[in-house]
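Here's a structure for you.
Only a single protein chain was left out; the remaining protein chains are all shown in position.
Letters A, B and C mark the chains in the order given here, with residues in each chain numbered from 1 onward.
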Amino acid sequence: MTKILEVTDVSKAYGGVKANEDISLSIDQGSIVGLIGPNGSGKTTLFNSIVGAHPIDKGSIKFNNEELSTLTVDQISRRGLLRTFQQTKIYGQMTCMMNMKISKKLTGKFSDMFQTIPKEVEEEAEQILSFVGLYQKRNLRAGELSFGQQKLLELAMALINAPKMLILDEPTAGINPTLINGIVDRLIKVNKKYNITLFVIEHNMRVIMNLAQKIYCMAYGRILAEGKPEEIKNDKKVIDAYLGAAH
Amino acid sequence: MFADFDKKELTGLAFLLFLGISTPYLFSGYRIQMAELFLFMVYASTWNIQGGKMGYNTFGNIVFFGVGMYVCASTQIAVAFPLGEWTAAGGYKTFVHTPQQYFLGIPLGILLAGIVPAIIALIIGSALLVLRGHYFAIGTLGLGIASGEFATSLEIIGGGQGMTVPFWPKVAGLPHTFLGGGVNFFFTLSFLLFLAVFFFLRWLYKTRFGLILTAIRDNEDKAESMGIPTMHYKVTGWVFSAFFMGIAGGIFGNINGYIEPTEVAFAGATVGVFMVLMTILGGKGTLWGPIIGAFIFQLFKEFFWTYFLGWQLVALGALIIGIIIFFPEGIMGMLRQKYPALFGEVVDEEARLAQVTINTDD
Amino acid sequence: MRKLKNVFVTFISAIALTFGISSANAQDTIVLGSAISLTGKYATNGEHTQRGYDLAVKLINDKGGVKVGGKKYNLAVKYYDDESNASKAAALAQRLIEQDGVKYMLGPYGSGITIAVAPVTEKFGVPMVEANGAARSLFTKGYKYLFAVLNSADQYLSSAVDLAADVNKKAGKKPSSLKVAMAFEQDAFSLDVKLGVMERIKHHGMKVVIDDALPKELNDMTATLQKVKALKPDLLIVSGHSKGAMTGVKQITDLKVDVPLIAMTHCDAASINKKLGAGNGDYVLCGSQWHKSLTYKDNYFGSASDYAKLFEKVYGYDPPYQAAESSAALLVFKDAFERANSLDQKKVRDALAKTDMMTFYGGVKFNAGGQNTSKPMVMFQVQKGENKVVAPVKWAQAKLIWPAPKWADRK
Partner (left out) sequence: MILLQAPFLNLQALLDGLMVGAIFAFVAYGMALVWGVMNIINIVQGEFVILGGYITFTFYKMGLSPFIGIPFSFLLLFCLGFLIYRTIIFRVVSRDMFISILATFGISIVVQQLMNIGFGSQVETANSGLGTSFLFDGNITLSHIKIFSFIVCLLGASAVIYFMKTSKLGRAIRATAQNARAARILGVDTEKVYCYTYAINAAICGLAGSLVAMTYTLHPYIGLPYTVRSFMIVIVAGLGNFPAVLASGLGLGTIEEFSAYTLGQEYRIGFVFLMLVLILVYRSRKLAKKREYLK
């Protein structure tokens, strides 16, 4: 199994607060990996470090054996490493269709900057929209979608960009339970059909357990435990961490 | 070319074409105002690239206008005479351009008037466009006024004295109004410039570039996280604006006949703000908004000048406040609220309300 | 939506009205056009100018109007407001000529704005007699249709330099040993004043110790004045329209700057002799186009002092020279019309070029550039709150008080 993402000894502090301390983890090509941990354990900070939203204090992040920590957000995502946000970020003023069209990966050729978006992109967008189940909504202003629908749209936008790896920040948070199963299936399909490696922050244990093949658990900015779902499920430290967080 | 125009646009365009072509003959008395109108449509439309499409409210486009004006005039003069002597305070000598010199100067000047500001935009763009929101607005405001002050103390272009633009030449044997005389000539130029800008933007907004500008307005962070090098797009957009503003400046300089740093060239407090208001009145971020806005705004201005003599600026101020308070979305914005269908959006309530249905078997 | 409709209604009516302007060119009136500063930074001087025009128009019409081809015409002026803005002035001039069919123009207020208007009138071959654009560049561009009744800006303060040289020589000081401090606003007018001054300074071989440029938004010139205090020049020259004069004198008073001779422009427009209270403006030497104590005469307004009385009666204040020269402009036009004995622009233009007349405001005779050559500038000095002419000697009401007493010795 080739490693697609390797994080070694990454630390990030905000002022005095150490959000991440000596985080090391590695993710296999084509796998689905979960990241759990109580609130404020530094999961999102880690994601931000990986996609270059802020510089890291020390350590290295390798994606396909290429150092990321010196690159900017857009460079990284052009390398095929994409993320979705906990609070959805979409182009609210535009229709879903346009959201999709824009998200189509840039070829980097200058001339393409000034070409009208070709028909096949439109068709591809329609396929993906129907795949996530937003087809009827394609001509709505994205800002008018419900939160859950926006999450789906964000997923769709990520898909049309054809990433190698996708980092999902709480894909099921704030989505009504009836949709959750649907989303899980979608994610599994994404992983299989589009062959995209997934790295998922998730609070919903049930979801993460039957989604991920491997799970990391964070607490207080450190990796607490890693392993297969069932190992994690019965890991003393993990349970303590959560209970500890509880009171 | 007109294939993909729909009825509304065609009628609009037809109207403008009619104005542009007929003015010199039917309302020759209004050529100046009409030329100004078309130029204002250019200012507003180009401002719209930043303020409307990209969401970067700039007060700095006036810089390109002013620079273009000075560059164009200076070139026109310099092809025939040393610039310094022409502008030298008092100017003891009298200079008259021969037709050859004049018509060499015009195209050259206008070309440079486009290129130089574009280069400037390229340089300052990468420095200023890191600013966001109102900081960008303030920064560009400062830039605009600073450049005016700078021009005031620049001797070679006449400093605070300003400089006059070469006259429409007298050609032996031809009546003074050959090519319809200077006024018609420059009126036609401004009209052509407007058409150029219109079709350029119409095309640009359809391309991926146009979409990405909108994306930057809606959510720049998202755009970056989707792999779009936003800075390149922002700067390029500004370069486009600068190019056309510069040319517009060059033409206006010739129409006005006299260039002065703070009131004519770098007139941030008048032209600089008007182009913004026109765009807002018409509707930010739309192709036709600035054009409609410019049209109505100019009419109001003319109206005030004529009937509130001495109080027109009070009226204008009131108008501005009114626009800002009651038309923040502009006319197009209101139409969009009323008839989303016109803008290719779904109106049928059912689809609006339809729940997302996910069937797990496909 | 209703709002929108209202907008459109207003805007339709706007069109209707805008197109509805008909040039007020009735059969027996000659309409002169003028874009003038009714608002903006020159508004006050613009008003003086307008009143000057109006007064003359009224008088001429009362005294039988203008006789052309045996027919009697009345004069009328169509005004627009240029907001003290050069580019607007140019646009309005075009509008007056093209839309309102104005055949003859009166000048706006201010050199900068006149410079903006002149190319337009020239382009359309419309004769313009202007009374408030003094910039020399106006007369060197070879304009054929521009005539100015006033002396060009470079003459405003040049005689002040001569005066300084002269009094110093009498006091046994070589002119070449004099130190001069200057502060000029960065605009068409003041820069020309500077030109003239520099010429005289070179001629006398004086030494310029301070040469400051004043900003357009001027309300503090402490820095300049402090330098003056430090370098103790024999002559201080300030030119920055009314605000230059006002700010200058105000802060000279506050900082108690002692200079033997201070020369300025626009003293009377800023009426520094009154506004600063108890003789604070005293001993300042001012260049002026005209003064009511001059002994010029014509058979319309009578003598200069008669004009002053009349103006006082109508508008309730002493006429500044801006008003006087404006009135003179109309006398010139009338004279030209009658000599041309035609309303053809070309003929009138030629008649104007041949003008050689005397008015209450002074002689008027144009050189090739359209500049009035037969009238000198006068210098007056503020003495005990009164503007007293001190030069040229021919009209002097009082002797120049020099050197100005030190602030320490004033009470």
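As a convention for this text, a residue touches a chain if its C-beta (ideal position, glycine included) is under 8 Å from a C-beta of that chain, and two chains touch if they have at least 3 such contacts.
The shown structure was predicted, so the numbers you read here are calculated from the model rather than taken from an experiment.
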Key: Candidate in contact with the missing chain, chosen from C:Asn132, C:Thr224, C:Ser326 or C:Gln371   = C:Thr224
Remark   = Touch assignment to the omitted chain, from B:Ile32, B:Ile49, B:Ile120 or B:Leu277, lands on B:Leu277
Option from C:Ala76, C:Leu255 or C:Leu310 whose C-beta touches the chain left out = C:Leu255
Request  = Pick out which of C:Ile115, C:Met246 or C:Leu352 touches the chain that's been left out of the picture.
outcome  = C:Met246
Query = Touching the missing chain, which residues of chain C?
reply = 39-44, 47, 84, 183, 186, 212-215, 217-224, 226-227, 229-231, 242-243, 245-247, 250-251, 253-256, 269-270, 275-277, 280
Query = Taking the full complex into account, what residues of chain B touch the chain not shown?
reply = 57, 127-128, 130-135, 137-139, 142-143, 145-146, 148-150, 152-153, 269, 273, 276-277, 280, 310-311, 313-314, 316-321, 324-325, 328
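Note that in this section only the chains that are shown with their structure count from here on.
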Query = What chain sits nearest the middle when you go by CA atom centres?
reply = B
Inquiry  = For chain A versus chain B, what separation do you get between their C-alpha means, in angstrom?
reply    = 43
Query = For chain A and chain C, what's the span in angstrom between their mean Cα positions?
reply = 74
Interface hub residues of chain A, defined as touching at least two other chains = none
Query = Where on chain A does chain B make contact in their complex?
reply = 51, 53, 72-75, 77-78, 82-83, 85, 89-95, 98, 101-103, 105-106, 112-117, 133-134, 136-137, 139-141, 144, 148-149, 152, 157, 161, 179, 181-183, 185-186
Parts of chain C lying in touch with chain B, wherever the complex brings them together = 1, 3-4, 7, 10-11, 14-15, 17-18, 21, 38-39, 79-81, 83, 85-87, 90-92, 94-95, 98-99, 112, 115-116, 119-120, 122-123, 135-137, 140-142, 154, 185-188, 190-192, 194-195, 213, 215-216
Task = Report the residues of chain B in contact with chain C in the complex, numbered from low to high.
result = 28-33, 36, 89-94, 96, 149, 152-153, 159-162, 164-165, 167-168, 182-183, 256-258, 260, 262-264, 267, 270, 296, 299-300, 302-303, 305-307, 309-310, 312-313, 326-327, 331, 334, 338
